[in-house]
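With one protein chain removed, the remaining protein chains of the complex are shown where they sit.
Moving on, here comes subunit A:
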């Protein structure tokens, strides 16, 4: 049992590191894309080719607001679910 636990430990560690790497890569890419979108893009001419790689700028507001609202909804649902489960267990 100790052998499998040790190999489990190593795979758990590398899995953690892979998840951490992916997460940091995702956050950096989101940050750079968003920065370029909001700050750098208005400085280009409107017929420049780089505009077709970015959505119209209204989406730069809609997408974060939508994501924030979805996150708050998910949190509320999760809290409600946990509260209901604990109440059912008590009763």
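Here is the rule we go by: a residue touches a chain if its C-beta (ideal position, glycine included) is under 8 Å from a C-beta of that chain, and two chains touch if they have at least 3 such contacts; residues count from 1.
Throughout what follows, contacts and distances are computed from a predicted model.
Look at the chain that isn't drawn here: its UniProt entry, checked against "Dolichol-phosphate mannosyltransferase subunit 3", "Cell cycle control protein", "Histidine-containing phosphotransfer protein" or "alanine transaminase", names it "Dolichol-phosphate mannosyltransferase subunit 3". Which of A:12, A:55 or A:77 touches the hidden chain is settled by the complete complex: it is A:12.
Not every partner is drawn; the one left out touches subunit A at residues 5-6, 9, 12-13, 16-17, 19-28, 30-31, 34-35, 38-39, 42, 60-61, 64-65, 68.
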